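Note that one protein chain of the assembly has been removed; the remaining protein chains are unaltered in position.
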Amino acid sequence: MDQTPTDTKAQHPSPEENAPKVDLRRVRSNPDFWYPVAWSKDLKPGKTIGTRYAAHPIALVRPEEGSVFALEDRCAHRQVPLSKGKVTGHAVQCCYHGWAYGRSGRCIDVPYLGKGKLPNGVKTYPCREQDGLIFIFPGDPEKADTTPLPPRLARVGDPAYKTRSFGQEVGCHYSFMHENLMDMNHQFMHMKQMGQMRPRFLGQKREPGLIEARYSFARTSGKQPIGEALIFGERRDSSEKFQHRDVMTIRTEYPYQTLRIQTGEEDPVMDLWIVYVPQDEAELTNRTFGLLSVKRPKVPGVLELAWPFLVAFTERIFAEDREIVELEQKAWRELGGDHNVEVFPVINALRGLLAECGIPPAPAKNA
Amino acid sequence: MDQTPTDTKAQHPSPEENAPKVDLRRVRSNPDFWYPVAWSKDLKPGKTIGTRYAAHPIALVRPEEGSVFALEDRCAHRQVPLSKGKVTGHAVQCCYHGWAYGRSGRCIDVPYLGKGKLPNGVKTYPCREQDGLIFIFPGDPEKADTTPLPPRLARVGDPAYKTRSFGQEVGCHYSFMHENLMDMNHQFMHMKQMGQMRPRFLGQKREPGLIEARYSFARTSGKQPIGEALIFGERRDSSEKFQHRDVMTIRTEYPYQTLRIQTGEEDPVMDLWIVYVPQDEAELTNRTFGLLSVKRPKVPGVLELAWPFLVAFTERIFAEDREIVELEQKAWRELGGDHNVEVFPVINALRGLLAECGIPPAPAKNA
Partner (left out) sequence: MDQTPTDTKAQHPSPEENAPKVDLRRVRSNPDFWYPVAWSKDLKPGKTIGTRYAAHPIALVRPEEGSVFALEDRCAHRQVPLSKGKVTGHAVQCCYHGWAYGRSGRCIDVPYLGKGKLPNGVKTYPCREQDGLIFIFPGDPEKADTTPLPPRLARVGDPAYKTRSFGQEVGCHYSFMHENLMDMNHQFMHMKQMGQMRPRFLGQKREPGLIEARYSFARTSGKQPIGEALIFGERRDSSEKFQHRDVMTIRTEYPYQTLRIQTGEEDPVMDLWIVYVPQDEAELTNRTFGLLSVKRPKVPGVLELAWPFLVAFTERIFAEDREIVELEQKAWRELGGDHNVEVFPVINALRGLLAECGIPPAPAKNA
């Protein structure tokens, strides 16, 4: 399915030929996948925290001993958050009247009620922990075991890399996030941070549940920013030898997204894993969980010293992206629907993928 | 109707057997009662203030001489608040174009219009003042005279007691407030403030418009907090002699609520009177008016000295209650209705009472 590498300029798409028929911003995320809902470091032993997937409140409980478990975050009694409660042994006790629930979700104690009459418990979610993230499986629990977690998140745990975790709430549908990252022509927006670069589209790949875009870049003017130099481990000016040398590969492997920068056959200099978890019922806000791994340069300690610059650089880039996707969402609200005129084939392919893999809106709402 | 005193643990209710058929949080308060809408001290002679009952704006006017009166808080002319106006003699003059209204609500002057052509006036409310509170009667005015005000609010005016007035807006339906106070099993939530106590349910009483619950308490561990010691006039440890000695009686006498703590036949050591006045049209917020009377200990001046501690103690308790009832209301909104699974019979009886005494939702809205 590979296309011949070409400058994106050379492509003459018929706009919208691949555009999905439904309004992509009304397509809900497919719950039959593993979604991260919290950072491991934010949940200490013997504690509970509240989180959310598409308006479903979730209490994560980490007993003093044993693995994390996930319950619906509403006490069966009066629906207040269990995540405000107290972890006692392998159970969590509601803060209000002390009802207690175990890992199975069953109510195991009401302090003022006989054991024979205990009411029903609460819903549970399959829950796993990997690479510093706590994942839940919000869909059909029977599918959880056969649905793999991503084998590796960026390069967490690889000593050849240093990894940064980041994320925040962004006020837009998750699809805007995927499109933002995959359409590298938007580096126009980051010109102040990155200098003038011209992307060249090298081709796309499509497989079931997957779409991939590859680019190279030429610096047309401006100095390379220090944050970027750190990623490449060397200063690169706009001289010929650096033009179109590195390949950036961006992939949406539903529902996750990755971006890798590679020079030839070497290990990537940068490896990003990112996912956008819907927060509200309409899925018009998302919480981003990102892991950014940067290859350590040969001189030890350089990356540690430079890390604050790299953090600040990526924060500035991400702030610009956040502003623009929230403006896109705002326009969608004001216009009452999607009016995009997409001309870039790989983005239209991506839109098709997100529409196919997600849950289409109910017909009534669509009308 | 008294039940045999038992430990609440011994009770085996069928959950929901007494649950009201309507969604209790959609039941509107019955307007044919006297509701406090302001503290007397907040309305000086010659002034007017604006207040509210269930989205009805009310201007309270206190002339330099004579009693307070209550008008609809919208000028007949352009509907701006009369409570922004100026009290002149026994009338209030709208701040915008100077239209004036007397105690009867009649428009008695439009500065630029002949007296013969004066437009209609505004609605009035029966209005009374007692024990430092200004009450109005929002329902059928013909019922006001035959509907008694509570004969006594806590122990206001009794020299054997010191009384604290308190209150604030709380973001929930008034029914959550009644249930919170009456279900003493929720002292679990105040463990940090109060230490570990085990309530014993002694019985309930039901009469038309009234439900009463009685409890005793045993301290299972922890020290008695100073605020509580002040109320009892003595330090009480967890030794046998103090267990289950005091009786707490909580009563909803529609629409008011009281809580008294008594040792044997003595006068109560604490006497609380409280009411939750709906603020918005859906009645999903309320303004609380509370009077808390504490019996003066034999040594004079002790209570005055200790008062700040008692105030701080009750404020902390009230802040915890406020947080939890607002979380209940939030869950109700998110779930689109009441999903409570109530297992405690006296609370189900209370729910029944509140549903019967209130105004059920219109069928259309209920559907």
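Should a chain be cited, it is by its letter among A and B, assigned in written order, with residues numbered from 1 in that chain.
Throughout what follows, a residue touches a chain if its C-beta (ideal position, glycine included) is under 8 Å from a C-beta of that chain, and two chains touch if they have at least 3 such contacts.
What you see is a predicted model; the values in this text were computed from it and never measured.
**Student:** Tell me which residue among A:Val22, A:Leu149 or A:Met189 touches the hidden chain in the full complex.
**Tutor:** A:Met189
**Student:** Could you tell which one of A:Ile108, A:Leu149 or A:Val343 touches the chain left off the display?
**Tutor:** That would be A:Val343, which touches the missing chain.
**Student:** Just to verify: which one of B:Pro81, B:Gly167, B:Pro255 or B:Gly290 makes contact with the chain not shown?
**Tutor:** B:Pro81
**Student:** For the chain that got dropped from the picture, name the residues of subunit A it touches.
**Tutor:** Touch with the absent chain occurs at residues 7-13, 15, 183, 185-186, 188-189, 199, 201, 324, 327-328, 331-332, 334-335, 339-344.
**Student:** In the complete complex, the non-displayed chain touches which residues of subunit B?
**Tutor:** Touching the missing chain: residues 55, 57, 74, 76-81, 84, 95-98, 110-114, 116-117, 119-120.
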